[in-house]
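A single protein chain has been removed from this complex, and every other one stays in its place.
Chain lettering (A and B) follows the sequence in which the chains are written, and residue indices restart at 1 in each chain.
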Amino acid sequence: MEMTNNQFFLTSVEKFVRWAQKSSIWPLTFGLACCAIEMMNLVSPRYDMAQFGAEVFRSTPRQADLMIVSGRLSNKMVPVIEQVYRQMPEPKWVIAMGACASSGGIFDNYAIVQGVDEVLPVDIYVPGCPPSPDAVLYAVLKLREAIASGQAHGGVMRA
Amino acid sequence: MSGVRRQREPYTGGAEAMAYVRDEIVPALVAAFGDGVVPLETPFEMPQVQVAPGQLAAVARWLKDRGFNMLVDVGGVDYLPRKPRFEVVYHLLALPQLWRLRLRVPVEEDEAEVPTVSDVWPSAAAAEREVWDLFGIRFAGHPNLTRILMPDDWVGHPLRKDYPLQGPRAQLPAHAAERNRYHAPKLPGDPPGTAGLPGGAKGGK
Partner (left out) sequence: MRQVVRSGDYDLDLEELVIEGEGDRMTLSVGPHHPSTHGVLRMVLEIEGERIVKATPEVGFLHTGIEKTAENLTWQQAITVIDRMDYLAPLSNNLGYVLAVEKLLGLEVPPRARILRLLFTELQRMASHLLWLGTTALDIGSQSVLMYAFDLREGILDLFEEASGARMNPSYFRVGGIAQDIPEGFEDMCRRFLDRVPERIREIRNILDENPIWLDRLKGVGVISAEDAIAWGVTGPNLRACGVPYDVRKAFPYAGYDEFEFDVPVGENGDCYDRYVVRMEEIMESYRLCRQALARLPRGPVMVNDRKIALPPKHEVRQSMEALIHHFKLVSYGFDVPAGEVYQALESPRGEIGFYVVSNGKNKPWRVRVRGPAFYNVFAMPVMMQGALLADMVAIIATVDPVFGEVDR
């Protein structure tokens, strides 16, 4: 966006849309395991995700545009997470929070999917077991940057 | 302030209670059931007995009538090369007497079946489903013996010792596992160099 004088802005529609998208990311209330507890901490007084306009955790996927996969994904959960992801309107982004969601973590066994990127397109990976809320805040900031610069496609189907 | 509660005396004295079980109840149990019940030595405080699968239902009723009102846990153990291969382990507790008793039921691999005790203690119903799910031991007379932790269409019983830790993935060669990973296809309109990256345009899955 460029400011020409005090009266009006000049910008492209695409940039404006991206600015709107990145400024009000609404995450989905989707807790799986340990990381979900740290994800809940994001709205607590100390971390306060509201300062980045991303504190509105929606309970229904129809109103959310960020899925924070917080925890290990079991084989039994795969159809569920796929359906929930399909129900989210586009554009939508995915953050794989923690070692289990990123790569299976310490659970290299029969029950756990080795990284949520086997079933969903992931934008940002957050290491840690569980990552501290600061790390997730950083991931959200990174996602904002990616949205602003157009690198995050967010599952948009293009013609 | 509302919500002030009576402070009842908590139950205490678990160690003496277990000594009582070892000295009084286990001999009575053995006297009542003869060969079906064998007391097992243990260096730790909880008394344990081995129960023949055929006698389990009767033993459970007998113990319930004498005060063991809580079935704390039902679990399976796979002692692979050994015969009989499996063991189903029941932990019992009596409140308020604080008696504890462990029943160990050996199960052969071929006829992996023991009678259910869910009609004696309702808490057994879910725990027995778990033993069936993870070990493949059947519980005769169980009202709803279905998988509980694994998906319904899962093949195999994961906690058996001959089941590989990584399950179905263990047989997959490395390149197949790589092929099964999600790769976003390149779609028209993608900026160059972004296809296939995570976060790329959504594939037509």
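Going forward, a contact is a pair of C-beta atoms (placed from the backbone, for glycine too) under 8 Å apart; a residue touches a chain by one contact, two chains touch by 3 or more.
For clarity, every value in this text was computed on a predicted model and none was experimentally measured.
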| said: I'm checking contacts with the chain that's been left out. Which of B:36, B:53, B:136 or B:158 qualifies? | reply: B:158
| task | Would you mind spotting which of B:71, B:105 or B:137 touches the chain that isn't drawn? | result | B:71
| said: Please output the residues of chain A touching the missing chain, sorted low to high. | reply: 29-34, 36-38, 40-41, 44-46, 59, 61, 71-72, 74, 76-77, 79-81, 83-84, 87, 106-112, 129-130, 132
| In terms of residues, what is the contact footprint of the unshown chain on chain B? | 1-3, 5-15, 42-44, 46, 69-73, 75-79, 89, 91, 95-96, 98, 102, 121-123, 125-127, 130, 134, 146-153, 158-159, 163, 165
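Just so we're on the same page, only the chains that are shown with their structure count from here on.
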| note | Whole-angstrom distance, CA centroid of chain A to CA centroid of chain B, is 37
| field | Contact footprint of chain A on chain B as seen in their complex | value | 149-151, 154, 158, 163-169, 180-182, 184, 187-191, 194, 198-203
| said: Under the definition above, what is the set of chain A residues touching chain B in their complex? | reply: 75-76, 90, 93-94, 108-111, 114-115, 117-124, 146, 150-159
